[in-house]
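Only a single protein chain was left out; the remaining protein chains are all shown in position.
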Amino acid sequence: MPVEGGRIVSGLIGLWLATAAAVVQAQQAPAIPAQMPPAAAQPTQEDHPTLVLPEPSPRWVYVLEPVFPYLVVSKVWIFDGDGLAVKGMINGGYTANAVLAHDKSRLWLAETYWSRGSRGTRTDVVTAFDTKTLDPVGEVVLPKGRFLVVPKKHNATLTSDGRYLLSFNMDPAFSLSVVDVEEMKYLGELDTQGCSLAFPTGDTSVASLCPDGRFLHITFDASGRATKTELGEPFFDAEKDPVFEHAAIHRPSKQGYFLSYDGWVYPVSLDGMPKVGERWKLQGAGDEGWRPGGWQLAAFHAGSKRLFVLMHEGGPWTHKQAGEEVWVFDVERKQRVARHKLPHHSHSMTVSQDEKPLLFAITETAMLQVLDATTGEEKGHREGVGISPYLLYTMGE
Amino acid sequence: MPVEGGRIVSGLIGLWLATAAAVVQAQQAPAIPAQMPPAAAQPTQEDHPTLVLPEPSPRWVYVLEPVFPYLVVSKVWIFDGDGLAVKGMINGGYTANAVLAHDKSRLWLAETYWSRGSRGTRTDVVTAFDTKTLDPVGEVVLPKGRFLVVPKKHNATLTSDGRYLLSFNMDPAFSLSVVDVEEMKYLGELDTQGCSLAFPTGDTSVASLCPDGRFLHITFDASGRATKTELGEPFFDAEKDPVFEHAAIHRPSKQGYFLSYDGWVYPVSLDGMPKVGERWKLQGAGDEGWRPGGWQLAAFHAGSKRLFVLMHEGGPWTHKQAGEEVWVFDVERKQRVARHKLPHHSHSMTVSQDEKPLLFAITETAMLQVLDATTGEEKGHREGVGISPYLLYTMGE
Amino acid sequence: MILDAFDRMMESAARQLAQRSSRRSILARLGTVLAGGAILPLLPVDKSGRAKLAHANEFAKTAQTKDPTQCNYWRYCSSDGYLCECCGGTMNKCPPGSYASPTSWIGTCINPDDGQAYLIAYQDCCGKDSCGLCPCLGTEGEMPSYRPELNNDIIWCFGAPSMVYHCSSQVLIGKA
Partner (left out) sequence: MILDAFDRMMESAARQLAQRSSRRSILARLGTVLAGGAILPLLPVDKSGRAKLAHANEFAKTAQTKDPTQCNYWRYCSSDGYLCECCGGTMNKCPPGSYASPTSWIGTCINPDDGQAYLIAYQDCCGKDSCGLCPCLGTEGEMPSYRPELNNDIIWCFGAPSMVYHCSSQVLIGKA
């Protein structure tokens, strides 16, 4: 279609008016182009909108990277597991932690900024992102800060009803910061008495892991104050065989599987005060020399009741070594049902929660692999997922 | 020497008091540990001070990298040319520009921050760093912003007496922001009438390059207001054979060499209104197919009156191609005196200003090479200078 | 990065401008808004406009119309930067959470399927740190930054809600 001269002319004028408008805007906080004068629009045959995502699919994966050694700029990548196309990206701050909403509408980052990049005034925030627009839609300042550490999944969690986000804090006093994510309001700190991390246990309660191998369970009220604090019995030997922080937790079914360095599985019911079931072992006869290891090393697929664990051959203190295989266990029979050899050794892994689950695994060379979680068949891989991807999240986990 | 029990105990107490102090400090702007209670010091047999550099050597090189694609965190590396040891690092903001003080006491960054990393409120600043402590010792806000572009050396400069820093700005109006770096105070903007960049010409004047191939020269007063504006005659054909932005400028001698895409050298006296001398050509008989190119592609060693240029074999529009050789010219005889083959092709290069100058060159794979600038002998190289080094600075240039 | 052949539209646009509106009247209108101070200059454009069209022809020789994640996709004849197509957007939609700069430079690309020349608006998407994927960086016809309308190193997010460059998109204006 021929372009009319008049449209081109107004485009030109629009160009200059828009740049002029930028002069005025330069010192203001960014806002959506609604502030642009109408003439600013460049007339084109095609529109040029911003893409809005559909409701997130359970087969998408959210990959969090702290971006070593540029730790002040973390990043979340969103990929479609079928084809590994980029759906979008979110920029975060220093050692950000991510939390996905149960209703899929939000992704929150608990993150830290300095006013001049890596210097100046520190500000800790929980930022809410709309999962369809990927716009930041709200921010809550965490006045007591947060736990600064290479990102671990259970540094932050969401209560069962999705109302409260709990962000672990060690400043160096141990506490959980309570944020009402409906009102986007900071409520206060829950003293964890030296216990760490945040595991969801209900609408107004949360559990932490204590250094001597027991759970602390805190119930709190709508003002963010603790109303009840319970301390469990030690269920593992924190000296000789600690459990990994990256337990496989499935929030909807309130079921968790905590794995020890040596390969013991502790099934935990996270419905109220955690109840630890009878432990069983990943390795059986002939599995000598194999150990669980990596970073995010375990995932649970609730529909099929399958536990997935990154395993490698190695000696003691190789608990951070990348996995060579993913072992799949039926948690009811407590038996291994499959061994998937990973095309590339991976330090973090998760599975989607749909009926034909995908298994996502990332390597220390920033490659994302996708396998059929049931058969272990490789479905694809993608190199260059930033430079240091660490954590994987899927909807409904 | 045996450690006394008492010292260990006070160390322990000190540890906890210090962490307690951190609780109080967490929300304050960082300050030097003077605020720590005296008991906070961990008693050690050795002190644990912060290293303070000696006065910068002319044989050190300051390497600026914008850090693609993490553009909100630029970085300056400081290396000793003799041995390539790291002397220190400075963190900067979005597409920072660096300027070194004539008296070696300061390194300034003109840089841009957003309050939330890559979003939020924008702030443009000139930050002063002490070149011995590498501490930020002052900051001036640039209320009109700055030119955001992949860093180019002549986006900012210093007047001859070292008092005013001029930061080019395109917001999109063209101007130079004037900062009094003695008082650390922003004075105002000089309208450059569509001309760009900043070349030093005196104590209270500066030149810019105009799109039609001429210089604009602005003289200003102590309040930062233009008192005189002169426009030169076009000295090159900006349509057919533009000059590179990265002219070789030697501030102390007020001499500059502007090179064109095709290889013409325009000697320019930068003492007041720029005076362009007779042009001469880099390539002679037998040099067909060779062109200047790269990013920071030229340097001038004032002591020996030698001009160094990155050269490659290539056709038209290869002006950003990395150099295969450094050609060395005697600018008085206008003759080439040496061809140094680079062990690794380089896009940026400079020379130190001492009597036995070093030649520094960086590759697109983040390697820093050092050559004897006189003989071309390779003196060393170092890989992993970040991921995207772009510009090189030496003292006295 | 980014800024490229803004001038390509000038050959036809300037012609049309001459018919409908005097250059002076546009500058006067701008002057009102800016209250003094030069902004990106409109001139000179004609010569390089012609030079650029020659490049478009050169680009078209190896251009394709099937895979917009490749640098030789036909619309990218003047595109410099990370392709929005690889970053969660498309050639004419910004990735979620990033926003088009309402300002743009314009190129003339030839579609090899019909051999026709089209005007393309290279409107950057801004507001997030660089996407980092699918860099397509051309230097044909590229000029130093003192000729900003022809320089591709500039963060060309003027008028967008943020001056943080994310990726480059390529929007169809119509036939040239």
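Labels A, B and C are assigned to the chains in the order they are written; within every chain, residues are numbered from 1.
Note that in this section a residue touches a chain if its C-beta (ideal position, glycine included) is under 8 Å from a C-beta of that chain, and two chains touch if they have at least 3 such contacts.
Quick caveat, the model's predicted, so the values are computed rather than measured.
Asker: Missing chain touches which shown chains?
Answerer: So, taking every chain into account, the missing one touches A, B.
Asker: With respect to the chain omitted from the figure, which of A:71, A:140 or A:328 is a touching residue?
Answerer: A:71
Asker: Out of A:122, A:217, A:254 or A:301, point to the residue that touches the absent chain in the complete complex.
Answerer: A:122
Asker: Which residue among A:253, A:269, A:318 or A:365 touches the omitted chain?
Answerer: For the chain that is not drawn, the touching residue is A:318.
Asker: So which of A:193, A:227, A:335 or A:375 would be touching the chain we can't see?
Answerer: A:193
Asker: Touching the absent chain in the whole complex: find that residue among A:85, A:170, A:302 or A:338.
Answerer: A:170
Asker: Across the whole complex, list the residues on chain A that are touched by the chain not included here.
Answerer: 68-72, 94-95, 112, 114, 117-119, 122, 147-150, 152, 170-175, 191-197, 208-212, 238-239, 242-245, 317-320
Asker: Could you list which residues of chain B touch the chain missing from the display?
Answerer: Interface with the chain not displayed, on the chain B side: 1-3, 5-6, 8-9, 11-23, 25-26, 30-33, 36, 40-53, 73, 75, 78, 86-91, 129, 132-135, 384, 386.
Rule of thumb we're sticking to: only the chains that are shown with their structure count from here on.
Asker: Measure off the straight-line distance from the CA centroid of chain A to the CA centroid of chain B, and report it in whole Å.
Answerer: 39
Asker: Find the geometric centre of each of chain B and chain C from their Cα atoms only, then give the gap between the two centres in Å, rounded to an integer.
Answerer: Roughly 29 Å, centre to centre.
Asker: Would you mind listing the residues of chain B that make contact with two or more other chains?
Answerer: As it turns out, chain B has residues touching two or more other chains at 70, 72, 117-119, 122, 171-173.
Asker: Going by the contact rule already set, what residues in chain C reach two or more other chains?
Answerer: Expected reply: 34, 39-40, 127-129, 131-132, 158, 162-163.
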